[in-house]
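Quick one: the structure is below, questions incoming.
Excluded from the complex is one protein chain; the other protein chains are retained at their positions.
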Amino acid sequence: MASVLAVIEQRDGVVKRVSHEALTAARALADGMQGTVTALVLGPVADTSTLGTYGADRVAHVTDDGLALYQPAAYAAATVAQARAEGPVTVVLSATALGKDLGPRIAARLSCPLAADVTSVTYEHGAVTVSRPVYAGKAVYRLRIAGTPCVVTVRPNSIPPLERARSAATVSASAPTEPGPAVKTVRVKEPPGARLDVAEASIIVSGGRGLKEPANFALLEELAAAIGGAAVGASRAVVDAGWRPHADQVGQTGKTVSPNLYIAVGISGAIQHVAGMRNAKVIVAINKDKDAPIFKIADYGLVGDLFAIVPRLTDEIRKLRAG
Amino acid sequence: MTVPGTFVPLRHQPPLPHHSLVVSEPPGPESLELDVVFVGGGPSGLAGAIELARLVAEDNQRGGGLGDVGIGVLEKGERLGDHCLSGAVVNPIAFRDLFPAMTDRDFPFGQAVPREAVYLLSEGRSFRVPMPPTMRNHGFYVASLSEMARWLGEQAETLGVNLFPGFPAAGLLVNDHRVVGVRTVPSGLDRDGKPGSGFTPPTDVTAKVTVLAEGTRGLLAQAYLEWQRISSPNPQVFALGVKELWKTKRPLDAVVHTMGWPLPAGVFGGSFMYPLHPNLVALGLVAALDGHDGDLDTHELFQRMKLHPVFRQYLEGGELLEWGAKTIPEGGYYSLPARRHGDGVVILGDAAGLVNVPALKGVHYAMHSGMYAARAIFRALKARDTSAAMLAEYDRLLERSYVMRDLYRTRNMRLAFRHGFLSGALGAGLATVTRGLLPPSRIVMPADAAVPRSAPGPSRFTPDGKLTFSKVDAVFRSGNATRDTIPTHLLTVDGVPREVGEFYARMCPAGVYEWVEGGLRINAPNCVDCKATDVLGPRWTPREGGSGPKYQRM
Partner (left out) sequence: MKICVCIKRVPDTETRIKIAADGKSVDEAGIKFILNPYDEFAVEEALRRREAAGAGEVVVVSLGPEAAQETIRSALAMGADRGVLLKTDIRSLDPLAVARPLAEEIRAGAYDLVLFGKLAVDDYNHAVGPMVGELLGVPCVTAVAGLELNEGRGTAEREIEGGVEVVEFALPALLTVDKGLNEPRYPALKGIMAAKKKPLEVKPVELAAGGVDVLDLTLPAERQAGRIVGEGPDAVPALIEALRHEAKVL
């Protein structure tokens, strides 16, 4: 019988939220092929009981302490061993830093196709079918994978986790031994405090003259920190006024910043700024003037006092990230 | 004496920075040694490099003994063609001469010119006028100069020419009166001009002959002519052309030129609309820079012009693909420098002023000038003598050619418009009918910057974002992605008064200049290297390679 193997990530003994997405994707696939879902948990995890609610029929747990941190060879060996035990199998991972590293290794060991960083995965006409964005998101491939085994990594935030009333049986799994680690992850350290480059960031929170004073940019810095992996940008006006460094300026000469999300706070959208950020995937504008030109190009707008809105937004996002 | 309420742009322009443009230091230790370096990867430089490479290859095959001749082309754009812009309707004669084994179908042209039409426009109306004989384009091709440059570049590379895109020349290296090469612009400087991340110092390139093929208002060409005190009967005068490329729903089946509206009285110029392909339309407005109105905003006039039915009927429902701007040297015969060669140097194409304004043509002249230069340089290399005396052959070839005949015949046609449209039309008409015999003597032209201007009034133009666009939106469409922290490359004089600052703001099509409370704000990264500023305002100098526009099919 066909099966889907979902690789579950953990950090400090707790299942990561993003793995619920991988599990949801695995469940959808399994339903399509009338198969089962096995969740493979690598590393010690206190509570695996929720995995059933997100779609697992069975949970295979490799509890070895040596796997608390991501060890590429050992994780690959464990996953491949489980995959081989499953029969014809589709292996699903989240395209996190771990998944992007592990997925290719599994595919190479199983000598099978890999579809990476997909935004949707379904089972159609007897084959796994995926969509994946390419060319910096400017185009989308739809691909069909021939046969099994195969490996799919799912882009985080693409597949909303789906809960259902269900519980999973636990099966044991043991860590196969690999001859001496060729690569060893020794520890995880705190991310550097260095600010994210506006040109590289996938999320940008940008401020303009509406912030009234340089000190108020702290509001945006808090919002960016709450979101995580976000850079704080600035309109040309405030950079010229000396409030923010030149490096933060979102270009007005048409230099493309193309983040996934651009939040323009207190920026009127006078064309200088718009020309530089128009390639953002999603634009949110927060401004007290409902006629501000920025609302014409924003996907979502909030009209109102930014000094009330931004702290609330920071708050809600913190709750989201924690929960 | 200036009339109150007017100003003279020349008074607010700094002089050419000769200390950096003409450098008499010995070349640096990391210098690159070439035999011939072409400054500029446009049609004149590339045609010259191709012809020279071919002559050398053929000579070597015959056992001529020249051996390896290092030919290099320095181009300031990141890629060939990035800074090339023209209408254009091209006379294929130079392509045919350069590539005798190919046919027109092999050349990088759009479609052959279908029918043609010329209109006189008023606001809202148009009147078909008979085609002036100088403008007949039958047998020519609509083409994109950017594409031509890239194609020529490929041909050049197969002949072993070394192409160096991304390397602008900052100044001439000289030894006594001889030009011995050029120095390139450093890159990676921060806003204060100090080396930042990715700093690359200037490189010296030495060569037996330096070919200045920089295009309109070439900086090194200007510097050389001033340094060697080479003058021309009239100063060079310029027009500014602003151009867009549109994908249209409705096909265009004619090469169209218009005169009259929206150009104000006293401003020489006109518009063009050419089908590169039936649904790929290039259109633009060209306006001379010697008018008295400080108000002249060519970009704005062009935007308004597109709303006229003659253009609107094609643009409606279409999509703006690209925007760009460039000045055109319009002085013709009487503005050509007395000589276009010197010890170790020659000047080609637009940099020398080889443009036929009544025919709106310059590309084939540019290419032929490159080819003539190549022939002269080849002779000089064989004789191991690249002095002015040997390179004078270039000027002899040019002067005996159809290029000079054309320029002489049309020498007064543009100049006749100095005193207005009517006298211009009469003068030009006279010149046409007598095939250049009359008017006999030179019509005197002042330099554009010496013409007094009235103070500009406020602008009342609001772009609709569908057919008409603001300058900043337009610059976005030029592909300009210049680093925002680049040091400013525009040299100004302190204390520019308000009317002059506002004049700059109108003059510049890319929105580089803005008058804000407290003075002139310079958005240098916006600059698309059209050179209008160099003609009328702050002096232009080259910035790090790859700055400026990235024209695809302009």
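Each chain carries a letter (A and B) given by its place in the written order, and its residues are counted from 1.
The definition used in the following text is that a residue touches a chain if its C-beta (ideal position, glycine included) is under 8 Å from a C-beta of that chain, and two chains touch if they have at least 3 such contacts.
Since this is a predicted model, take the numbers as computed values, not measurements.
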Of A:Gly13, A:Gly147 or A:Pro176, the residue in touch with the unshown chain:
A:Gly147
May I ask which residue of B:Thr6, B:Gln111, B:Asn162 or B:Thr432 touches the chain that does not appear here?
B:Asn162
Name, in rising order, the residues on subunit A that touch the hidden chain in the full complex.
69-70, 72, 76, 95-98, 100-101, 103-105, 107-109, 111-117, 129, 132-147, 150, 157-158, 160, 182-192, 200, 203, 227-228, 256, 260-261, 281-284, 290, 295-305, 308-309, 311-313, 316-317, 320
Touching the unshown chain, subunit B contributes residues 30, 32, 70, 72, 79, 162, 164, 167, 184, 187, 197-198, 200, 203, 205, 481, 552-553
